[in-house]
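Pasting in a structure now, in structure tokens, and then I'll have a few things to ask.
The complex appears here minus one protein chain, its other protein chains still in place.
As written, the chains take the letters A and B, and residue 1 is the first residue of each chain.
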Amino acid sequence: MIFTLILLFIIPFITLPLSLVSGKSSYYFGIVFTISEAALMILLMANIYSIPAFTAGKFNLILTGVAVPFLFIILVVELMVYIFSLFYIPDDRRLAFFVGLTVSSIDSVLLSGNIILFLMFWESMTISGYLLIGYKKETKAYPPFVFISFGELSTIFLIIGFAAYYVSTGSLLLGGVLNNPYILLIIILGFTFKMGIVPLQMVEWLPIAHGNSPTSGSILFSAAMTTLALYGIVQFVVSSASSFALGLILMLVGAFSLVFGSIFALSSENSKMLPAYSTVENSGAMIILVGLLIVWKGMNDPTMMAFVLLGILVYATAHAWAKSSIFILSGISESHDMNSINTSGLSSYARFSAGISAISLMGLAPLGGGIGEWLLLESLFISSISANLIFAVVAIVTGSIAALGAGIAIPTFTKYFNFTSRKGNGSNDGFKIGIPISISGTIILGITVLAPAFIYMYSYFIGNIPLFATHTIFLSNLKGIIFPFLIFSPAKSGFFGFLSPPFDILFIGVTAIVVSFIARGKERKIPIWNGGIEQGEQLNSFAYANTLRIILKKVYFSKEEREGSRYHERTFDIFWILIIDLTRLYSRFSSRFGRFVMNGNINRYVQYIIIALFVVLIMVVV
Amino acid sequence: MSGGNGVNGFFEKEGKYYVIKDDSHSYEESSREFVEKLEIYNPIMGIYQHKVTGENVFPFNYGPSTGGMVETVDFKIYTYGERILSVDILPEFKKRKIQVSGSKFDEAILKIERFNGFHSFSYSTLMVREIEAKLGINVDAEVIKARITLLETERIISHIFKTARLCESASQNVAAHWLFSLREELMRTVATLTGHRYMFGVNRVGGLRRTFDYRKVIESVNSINMQYQKILDGLFVSRIFIDRIENTCIVGEEFCRGPTLRATGIPYDYRMMDPYYGKLNFEVVTEDGKDSLARFLVFSSEVSQSVNILNQFSNSDSFEISELGSVENGSGGIETPSGDARIVLEIHKDSISAIHIRTPSMLNMEAFARGISGNVKTDIPFAFESFGIWICEMGDVV
Partner (left out) sequence: MRIWPLDSIKNGILTTGFPKRKNETISPWSTIPEKFGQEDVYCPADAISPEGVNLKKCISCGLCSKSYEPSLRTDNYILQRQEPRLRKSFKIFTVDSGSCGACNTELMAIANPLYDVSRLGIFFTNTPKQADAIVIMGIYNEKMEPVIKAAIEAMSKPSVVILLGACPLSGNILGKGIEAMVDPDLIIGGCPPDPFVIIEALEKVRGKL
């Protein structure tokens, strides 16, 4: 069925003309095609069905290898975007168009068979993202500008990297064996710019937090684009030759990003900035896993490679889906100030779903995020007993930092859930997100309940990738637990560790039921004890995280200002301050330079460059 | 040294306002505007107010009824999380109005003992001396010696209690329990000899109601002091303890009284002008750290000083009564263990017709409120204990 691939490629674009007619119809269509395509991906991963590559001149489409699970993850994210949009602002046709455009570009990147197509759709994704943030008139100028400039920086690195790739491998097709680690590094850098890792995290939070970007855009940036960039990295890493040093560097970079992302997330006051920073943290975790993959690849340990790749897939799945859900929750209020949000309109199941998503992002087992976190830490701790001393030390350092970051994520999302799910007066927006968040919560719960199925599917699929000469399914029946319900991590001989999410659910569930049965009718409601007087004003979200802000004063760069009896405390993202300073320096230089060389409108100029770049790319393809 | 303008306290009587100046025992007429400007203590609200506002700033309530404090007091901590920007203190929950004027002397003394039970002998002596001065009664040397013994013993008990509470708040539980047991031993001695653990009912106008051998108290005090010094040796080498209380709640000299004032480096001790102490040799202990550690050091050195004072007249038989001086040249004040208290008293026949009292806690509370801002919430317990503030002293005596 050669046309299946063409069909897969074309279908997303159908939403574009539909959106011009009505936003709703494009969303309905989107829901249908994402569900059916996701089902197809499951068939592909189960090896029941396969799709041959499609080639017409330089137009190569292919869907094999790691692209399949990543497309699966992203399709589910897109499904959530469509469902959310359907309930949120169904009538905004322009928004529907840009959402469709972004979704189509993202899907096309995953189907690209050669670097030119890859680059072209990557660029088109960046531009459509830019339009998605900036299409509203009232939008501030600089957030979309930051987005596009970092997007273009990413593209520039990718162009350089891909050119070198072409020179090195002599082929435009993806999957060539790249022997030069520097080229691989440039390509990885190009992708990480899009993921928003420290110190370039502002590419992640700035457009989302300050850009008036619609929530559907936030989901796409934070969940889909990050996962896509991860796909790019994994795609090139899997086929390239391994470099020990590169692996270690990635591990350390990831750890750095992880810990900074988590502490900035905890101190965020903005209901969109917090999850965006959490994405920075999770990107760091995934980069660590990529680093591990590279190192283990160099050590020729197929079992560990398969285990690490499983970690990447599970982590990416859990993160992308839970993050989408959290952003749906943030859509409850136009205000981004966490203290003013309340979710009175939500049903108890929707509230439960929001809680499930938050707990998953905390990285607590048995939810999906917990399984991912467990896979990450297990991979690191297995590595720390490696015979290679440097690797072992880096792994243990990275492992402790990762554990620290994961620890900080718990108060972060406790805070987020507490302050976004408070009941209060005056919010009627509950109906808008009630159904979407119930659906997304159910999906996240599904990862937990069906955890063995996910592990089985991914392990089985990894075993079928030719490069991984192993068919290990990381499930066992030890410890008195029936076969598929125990996940294990491999050691040199035998097993390293175990996790059984179904057992956890059973344990928690049975305990809860037994306790509530025993305590039936004995519950006692008493007012809050506040020293014997009426409770006054409540703890706000700023105060919640202020302990950390005081402890890490140097990191946060926080400053206290006092005018008479009025106090202010400000926190800054130091990396952002640094970049702003650099930018000021640069703009002073360039405005002087510009007055000499040209006299024009800078915005026109940017638009001209983008369009020119795009046209050039199309010309190259044709 | 005090609430500005050398004013030490104030009161209102029949619509007129009076102030008590430093180092004096009489009062001067003043105006309400002047009193309000003093910022010592808001007489109308009874609140130490330091409200601040700002983005994210909210009042966090601690108290009034909590196991962490000995007495009932409410702190409204203005904070944006963890750090105390400022604090309102509301002592009025347990504010008592004690009707002393109109009472007979005996009853008035019983009431003033129950004004602050912990420092009851200081307050009863304060009142008794004032009455004796007004009536022109001269008490004999043995009574004065016994009174000094009990005053200093009360100071030692109070200081041991404060250091113990400080240790307890700073998680030095072994030391804290040891100190509490020392205090208990001393109180048992006092109870056996005077008939009451808190020296209630011991004082009377013109002498003591229950006579006792003060030398036995001094013996006990000496043995307690030896053990006390041992514990201090252990505490001074504990980095954990020192680090915890060092730089906590640094105060300026404004509003401070007693040991708190001396911990800011100012050698002011009412005992220097107290006729009872006349020519007794003792040095005014000062520290210049201004923090909880400095106050702790002042307390602990003052215990030795008190023992020193007591030993001076217990060891030497040649100690002359005349050196003790006479009550008539002054009084009107006394150095309680927490600082100097002042009294203004009018008597009519055998009863009290008017009374005004300014206690050290009224001022120290303001010093605490000012010092605590900038610290974190967990600093409150030992910062507060280091001031030796008693909320019961903040009631009204009329």
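Note that in this section contacts are C-beta pairs under 8 Å (C-beta built on N, C-alpha and C of every residue); 3 or more make two chains touch, one makes a residue touch a chain.
The structure displayed is predicted, hence computed values, not measured ones.
Partners of the chain left out, restricted to shown chains and counted across the full complex, are A, B. Which of B:Tyr27, B:Tyr48 or B:Trp178 touches the hidden chain is settled by the complete complex: it is B:Trp178.
Among the residues B:Asn61, B:Thr79 or B:Asn116, only B:Asn116 touches the chain that is left out of the figure. Considering the full assembly, B:Glu107 is the residue among B:Glu28, B:Glu107 or B:Glu283 that touches the omitted chain.
As for the chain not pictured, it touches chain B at residues 64-68, 70-72, 92-98, 106-107, 110-111, 113-118, 120, 161, 174-175, 177-178, 180-181, 183-185, 188, 191-192, 195-198, 200-201, 209-210, 230-231, 233-234, 237, 390-392, 395. Considering the complete assembly, chain A touches the hidden chain via residues 524, 526-527, 529, 531-533.
Heads up, the rule we're going with is that only the chains that are shown with their structure count from here on.
With centres defined as mean CA coordinates, chain B is found 63 Å away from chain A. Residues 51-66, 74, 76, 78-83, 85-86, 376 of chain B are the ones that touch chain A when the two sit in their complex.
Chain contact summary for the complex, chain A toward chain B: residues 530-533, 535-540, 542-547, 549-550, 565-569.
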